[in-house]
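The complex appears here without one of its protein chains, the remainder shown in place.
Chain nomenclature is as follows: A, B, C and D, assigned in order of appearance, with residue numbering initiated at 1 for each chain independently.
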């Protein structure tokens, strides 16, 4: 537990660093945010007043510190465009993104892990090539392209699945975005499972297991997989990041009201507080994902001992 | 007027979009962005909500394609004093807000005063700033608006500083929406956002709002004009045009706005199922190219004239818009009060254009920057055509894409490069075009930088003229000078606005001005 | 003293030789390599291969279907191998010219990323201590961002243009590289040959350059081949979201995102650049996978 | 014997290691006393051997002696000067004068460098920038080490283990050092190759007047090659002396156990009397108090627990034990 706490503490400087970087990037953009936010008909006095209200004339660093302090209280400011509290918007969107990301991750495992295992076991046979190529097709198709084709065939032509929209845990709506999203992450998982399994399979203890009289598939299942999954777990980390990135596009195409949609529309409308808030949030998710992976790793691998 | 042609789209009605309310009769319209708020003090772009949730004193209704009429709204009658300065509105008795309160003059006063109140940071003040005392109110020098008086519960008197012909028409725009004082005070900044707190007197009541997903409006049972003929109006947020088209074809949404993807027009027109279901209407609006005269060499009128002649408008209209519209040679589009059909035609003549350029000292052309918003594929295509047209007279066009806010931010400073855009009428009056673009301050803030003292004077004069004929004549003269003598603007065309609706959607009409945002009150769903 | 042991020697000598051999041996990698070579040749020789001017708008020739389809010849007298787009531009020529952009996007950001990542990774690994801590936290920070969002933010700050995509993609992805290189440096640092060099008094930078860097090359190559397709995809994604390459640039990503409107009426407009991306990306992935098999010390011995 | 080349006095090297565990929670800093107060004298032209079980600190000591790592405490004097104080030019001169050969012929040669660059690297580092000159020197070194100069353009993996070790030797010889530390230089080789290398080392010593610090865990090899043997246990020297008397008459019980444990390639000696040491070497983190060997020593008493035995000097020999055999 102390370890978990410690790891949690180490994420703090990262979170601060991330938010600072983001804050600076978003605030050095030329142009007056107020003028941008208020549209055409506004008179200059109002602009002045709003600037003052938003402390826009303070030095950047001071503003950042204020922002951070407010953020600590859960106050991420107001969305220019959607006229709501950023935190509220994000919390409303979060479950949708979570459902999408988790189901995307599941798909990537359902495709990636068996693909990796099969192609490791059948290394350098045509099955290996076929399976790995299948996994690769996912990364090699632009997500939006795959999404459009999916909508056309499975939504419009075959009418199997809804074209767009989201309805909580209603699986009908999740399947297509999850496949589009998950498939593109599957190749990473497949690759890693494959090479990790190959590495494990050539290790001495696998030979020991074979020598004990276990059959090849028993060895794979009983001895190799658990070891092979250790590095795969670490990749879950990177996966959180790539799933969130993918979600940006997937949510746009399938009209899922998630964090990614928020971020994209915030960019298009220059809604800085919303953009800052949503990217921050996604980033914190990724950091927590890392943490989770580390902790999980620690529990699966009895050797864990850091130097 | 809405800027550009990339507005939201609207559609009508099916019932299975949301499973939970399957028994209710719904009309589902797609929009490509979440409007954020229903409060017209806080938005200048998304009017679908106010148009359906609130009422105005006066409504402008579509009587025929491209034709509107001002009809009583919350005000049953109104009169204007002879000097054109005092307007008296007599409110309808028994009109209820959705919280059961009756609409009173105090609510109207409150609403208009709120728009002008600096604390509101209202965005649509320009429909009210001619009211006397408005300036003082806006500057924080007064606590109330002097020019608006509550005579009694059902009578309101508004005094202007100077006569302003289109004042009532302006109040009929969404900006004139009337709110319930009590509700607004209770809701604070949640007004227009929180369905439980947002109260209007319109035919629909805000019921559910899932940001970036959908907004559900319920028919208001006690609407003074009678309950709508279906149960729910759903605005579904569909950011992608292609998705919207598929949703439409699969019956999940009820209207397809062809502005979202004009390339679909031939498909719908040739499809047996849909071709009968296309609803079309002219847009009281004009597509144009703004020429920023402060950017050299556009200061030279010969150069501007050359550019006017170098663009093959006819081809553009035919190829990009499948001929759905007509060429315009001025600023005021057909359908607008004061439209001048006798303006001379601007010819497509690249040779003459070249000669003019040579005369101006640019025989080899020059570099020309065109700005546009990102994420407007249609504008981009037009710009690419402009790019290739101008290449034929040696002008080298760069297309610079800016996101929406930067685009408008820079435009306000007068430094935005030339751009292609469109304007359609908020209210049916030349003022909504001429003043909007060419009054001195707007000429800068729209990055025209057009200077002509004589014309400036005429624009101001025309505004307060009370003689209609004289006014129209002045506007037509102004228009001719700006477009044909000074070549400060390149008129392109007016476009029809096409919608496709599901077969069970009846009585769907295109708003007189061609907007995507309109009232869906009169629609019927017959499944 | 040793006999002539000529025959005990293994043929391969340099890493590049090894690399070529392993590509040649691996069927997938071989196919990938051929496709990539074709891609590079097409990109470099675009003016030679392109049948039309990729920028020329001709409204009369709008949306002409590919010449192999039945109706094509009725619509236009000219023959376009894979049709024209919504402005009457020849898609084939645009794809050929677009290969240049994809090539640049595929090469430049990954190279910059690798350079930054390698430099910082080696420095962190070799110097350790505070330097290491600082660099790695910085890497953590960069890796914590969802890369597409970060790229979008960068584009938001800098404005949309091809050049800015280079910058955005370069600063987004170095974290992963630096981690891998750092780990390798740490393990190489312990290797006896590094100690041997230190015992001779070879300076730190020379050790990094002569001993550590060359031994990171195999991983760098694998990383490179895998980040090329990633970069190409990222560009497509950014373009799709409207913050990528600017028209009239024939960027493949942009072509899809602009052609998607015609996906169903004139499918060739969006599908063909999609196929181009697909082929190039999968080709690089094939090579990457093959090289990984060959250069990965674990899967190598077999 | 001969004049002293190098003296180490009360040399210590402690490593701090962080031990962290998810289960026990938290992390703790522990000190590994890899080398804990060692005195060593190396005479010019001698081969001094260092033996002991794995992990007892032999390599650490070897590295300390050529200033590859810096000590926690203590000093090493080489040719009258402390090596740790050396800076710049002097440090470079020392690095020229002392070199090292490693155990693993696979790990000690950079796989990405050609033989000529491997052997040429010390030359280049120490100022021989002329490529041609360097190449000639490399050829000469290869010949001396029993490699064909024609192989100069090959990579290490194109050689057998024995040949690689010769490359390592050529590289160590490149700068005409006076001291070479051989860290398990023959341990990884097969007997037949091991004999070749041992003989090569011996003949080079004669020809070039070299001094070796020969680190090994193989007592047979040590007996064959060395003039003086130091026995280490858990970071400390427990006994030293000339091989003959040390092997036939060990004073420290550990030395005796070690010798008994070595298998003898003669079946007729199979049933000789031998003592087998029980248990494992304790961890260098928190080593036992007093005599470090006491936990495994059958003769240990309370005294061994409390008092650290000092080195007792004899003629050419010394041992650290309260109860010598």
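Keep in mind that, in the parts below, a residue touches a chain if its C-beta (ideal position, glycine included) is under 8 Å from a C-beta of that chain, and two chains touch if they have at least 3 such contacts.
The criterion applied here is as follows: contacts and distances are computed from a predicted model.
Participant: Which protein name, taken from UniProt, belongs to the chain you can't see among "ABC transporter ATP-binding protein", "Glycerol dehydratase reactivase beta/small subunit family protein", "Sarcosine oxidase subunit alpha family protein" or "Multisubunit sodium/proton antiporter, MrpB subunit"?
Facilitator: "ABC transporter ATP-binding protein"
Participant: From the listed residues D:68, D:221 or D:321, report the one that touches the chain absent from this view.
Facilitator: D:221
Participant: Determine which one of D:81, D:150, D:249 or D:280 touches the chain that has been left out.
Facilitator: For the chain that is not drawn, the touching residue is D:280.
Participant: Which residue, D:17, D:86, D:107 or D:198, contacts the hidden chain when the whole complex is considered?
Facilitator: Of the listed residues, the one touching the omitted chain is D:198.
Participant: Just name the one of A:59, A:168 or A:213 that touches the chain not displayed here.
Facilitator: The single option touching the absent chain is A:213.
Participant: Name every residue on chain D in touch with the hidden partner chain.
Facilitator: Against the left-out chain, chain D lists 53-54, 160-162, 190-196, 198-199, 217-221, 223-225, 244, 247, 257-270, 274, 276-278, 280-281.
Participant: Kindly note down the residues of chain A that lie in touch with the hidden chain.
Facilitator: So the residues of chain A touching the missing chain come out as 203-216, 223, 226-227, 230, 300-303, 305.
Definition applied: only the chains that are shown with their structure count from here on.
Participant: Could you run down the chains that neighbour chain A and chain B together?
Facilitator: Common contact partners of chain A and chain B, which must touch each of the two, are C.
Participant: More contacting C-beta pairs: B-C or C-D?
Facilitator: Answer by contact count: C-D.
Participant: For chain B, which other chain has the most distant CA centre?
Facilitator: Farthest chain from chain B, going by C-alpha centroids: D.
Participant: Could you work out how far the Cα centre of chain A sits from that of chain D, in whole Å?
Facilitator: Chain centres of chain A and chain D, defined by C-alpha means, are spaced 52 Å apart.
Participant: Need the CA-centroid distance for the pair chain B / chain C, whole Å please.
Facilitator: The separation of the two C-alpha centroids amounts to 46 Å.
Participant: In whole angstrom, how far does the Cα centroid of chain A sit from the Cα centroid of chain C?
Facilitator: The computed centroid separation for chain A versus chain C comes out at 22 Å.
Participant: Which positions in chain A touch two or more other chains at once?
Facilitator: Expected reply: 148, 152, 252, 267-268, 270.
Participant: Going through chain C residue by residue, note those that touch at least 2 other chains and give them in order.
Facilitator: 156, 242-243, 260, 263-264
Participant: Which part of chain C faces chain A closely enough to touch in the complex?
Facilitator: Its residues touching chain A are 27-28, 137-138, 140-141, 143-150, 152-154, 156-157, 176, 229, 233, 236-237, 240-243, 253, 256-257, 260, 263-264, 270, 274, 277-278, 281-282, 285-286, 289, 292-293, 296, 298-299, 301-302.
Participant: Would you pull the chain D residues touching chain C in the complex into a rising list?
Facilitator: So the residues of chain D in touch with chain C come to 63, 66, 68, 91-92, 95-96, 98-100, 102-104, 107-113, 121-122, 125-126, 146-148, 154-155, 157-158, 160, 162-163, 168, 171, 175.
Participant: Across the complex, what residues on chain C touch chain B?
Facilitator: Residues 55-57, 59-60, 62, 86-87, 156, 159-160, 242-243, 246-248, 258, 260-266.
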